[in-house]
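The complex appears here without one of its protein chains, the remainder shown in place.
All chains are identified by letter, namely A and B, in their written order; residue positions are counted from 1 within each chain.
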Amino acid sequence: MEMLKQEEIKMSQESQTNVMMMENDQDQRTAFRGLEAKNLHAWFGKHHVLSDISLRFPERTVTGLIGPSGCGKSTFIRLLNRMHEFIPSAAMAGQVLQNGEDIYATDVDAAAVRLKIGMVFQKPNPFPAMNIRENVLSGIKLAHLKVADHDSIVENCLTRAGLWKEVKDRLNATGGSLSGGQQQRLCIARSLAVEPSVLLMDEPCSALDPGSTLRIEETIKELAEKIAVVIVTHNMQQAARVSDFCAFFLTDDGPGYLVEADATKKLFTNPSDTRTADYVQGKFG
Amino acid sequence: MSAVVIETNTAVPQPTTPWKQTRRNQIVSASTVAASVVIAVVIVLLTGLAGVDGWALTFLIVSLLVTAARAFKVDAKVRKEMFVSVAIFGTAALAFTPWMSIFASVVMKGARGFQPNFFVGDMRTTIPDDELNLGGAGHAIVGSIMMVLNATIITLPLGILSGVYLTEVRGRLTFLVRFVVQSMSGVPSIVAGLFIYVTFVNYTNSFSGLAGSFALAILMLPTVARTAEEVLKLVPDDLRSASYALGARQWRTSLLVVLPTVRSGLTTAAILGVARVIGETAPLLLTSLSSNSYVFNPLGGPISSLPTYVFGLLQIGTENATNRAWTGALVLMLLVFALFTTARFIGGKDRR
Partner (left out) sequence: MEALIAREIAPEPRQLSVVYNRADRIFRRIVTSGALTSLVLLGLIGVFLFVKSAQIFNDRGLSFITGSNWTAGSGDGVILDDFSIGPMLTGTILVSLIALIIAIPLSVGGALYLEFYAPFRIRKILTALLDLAAAIPSLIFGLWGLAVFTSFGERWSILLNSRFGWIPFIKVQNEVFGRSPFIAGCVLASLIVPIITSVTREVFSRTPRDLIDTCYALGSSRWGAIRTVVLPFGKSGVIGGAMLGLGRALGETVAVYLLLNIVFRYNFRILESEGGNIASLIATKFGEATQYELKALIAAGFVLFMLTLVVNMLAATIVQKSTVRK
């Protein structure tokens, strides 16, 4: 696994400056490979819910988004794959760059963007009208992708999601016959079938028991060998276990903002901001 | 290690919606539709396709062709989406046209006869083919109101009592009552009329307003009873528990705690029941028949009502008769509309 040297940036306490992960010694004018959010704001109608978020998600890393509920973390990741706009009163400002290109530019096909930036939701939701095999292939069918070998895709994705061994003999069973944890892994396999380069996960384990949670965390670490993963979580121990970098969100009854973003180890052992220190020590949240 | 500090903008930018269609796209879409309309009109004029339906069909085909043209440079998925959108829009337009046409026709064609004499006069000395400023439908309106009122007087207490029985008292007959009420809500209206015809009308040897009320009551009762039960079921059990825990007896709980909570719901049930039967024709044809003059006695022989008034005029078929029928239909629609609006207004008060 390619190791990236990380620069740490001290952030000023007064202005709400945001931390950017900088690649070492590289020409800053080279396009950053990966997903990048630049000065993102979000509104629901007149209600300002996210203020000035800038973050980078390098390839082959896991980034955790932590913070108390109501800070806009879910809204933020929905900005990353253009799901935010389905809410009627939604508005945004700023840019989201995928390998240097703004996904919100005019004439960009939002559906194509969502093929490259996938999402797994909090509640496992395999399609009830389809069996396991069809569920995995559903993304391909919905996107009208031309694929030669369906069977190898099914096996490949289920293996990467850590589910192949358990279901390989019953691919025709409905999704509902699986346990909660297995259903969630099926949803992960389904998202992988369209070959995204980033996988967004919105509290994927909060509806699952601890055993399933651990299995999925292992899966996430394996997935990060090929793609970038961004995971919203309320569980700080999970963030500590699974992520390479963490971003801490907070709100003061106004829009959510970024307090600190850094390598996980540093954030949890020696954070730069007292609020971060308080949060990770469980003093509030 | 160099530290890089990125200054953020302290000014909050304006919210934008980059996913919405830009001005340019909107203009292109609008002009495409306008162009399709014009092309369709031209084709219709040239080929002599008749009527509105000819134009509509041409417009649909032209839209599909235009969509196909625009879809050439786009991939399969988006192309399918565009065609499906046109198809769904077309189907919806076809689904909505009949009743929109009815609203429009009723207003436009009924407006001519919508004069004061329509509400006051009767047809005792006028024949249907006379000019519209002669005669009227006052007798029909009064007849309708009377019969519906009587039906409501019968149905409302029975329906509410049934609802209370099913939710509060829950005696041994619960299943039977619910089953019978449910089944009878599907009685065809003509069968209800036939039943009253062979019993009451036969027995009293005459058509009458009361017979009409009975027929309407048969149709109203299941609706009112079912709605009353549903409305009462919505009252949370916590409310009843609180009342019982205070030592109140059942009759107090039901009358003083539960029923006042659903007052608006029950009124809505009554109003919706009325709205349903006010336009019923078939049962009245067999029970109250029709009449040309004002009748105020429910047992005083045949009586007119708005539906039978309109129905009778339709049988005649002359222009003035049909115009009167349209005006009658307009008054009927206005009544239903007023009832619905009242019900919605009252029902809205329940939501706190």
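One rule holds for everything that comes next: a contact is a pair of C-beta atoms (placed from the backbone, for glycine too) under 8 Å apart; a residue touches a chain by one contact, two chains touch by 3 or more.
Treat the numbers as computed from the prediction; the structure is a model and nothing was measured.
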item: Which residue of B:F59, B:F118 or B:Y197 touches the chain not shown here; value: B:Y197
item: Hidden-chain contact residue, picked from the options B:M123, B:L166 or B:L210; value: B:L166
item: Hidden partner chain, touching residue among B:L60, B:I218 or B:V231; value: B:I218
item: Positions on chain A where the hidden chain makes contact; value: 81, 83, 86, 88, 111-115, 118-119, 121, 123, 125, 127-129, 138-139, 141-143, 187, 190-191, 194
item: Hidden partner chain, residues of chain B it touches; value: 50-53, 77-78, 80-81, 84-85, 87-92, 94-96, 98-103, 105-106, 109, 157-162, 164-166, 168-169, 171, 173, 176-177, 180-192, 194-195, 197-199, 218, 221-222, 225, 249-251, 254-255, 275-276, 278-282, 285-286, 307, 310-311, 314, 322, 325-326, 329, 332-333, 336-337, 340
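The definition used in the following text is that only the chains that are shown with their structure count from here on.
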item: Separation of chain A from chain B, taking each centre as the mean of its C-alpha atoms, in whole Å; value: 49
item: In the complex with chain B, residue positions of chain A that touch it; value: 7-12, 15-20, 22, 39, 41, 43, 48, 51-52, 54, 82, 85, 90-94, 104-106, 109-111, 143-144
item: Residue numbers on chain B that touch chain A, as the complex places them; value: 1-10, 12-19, 22, 75-78, 80
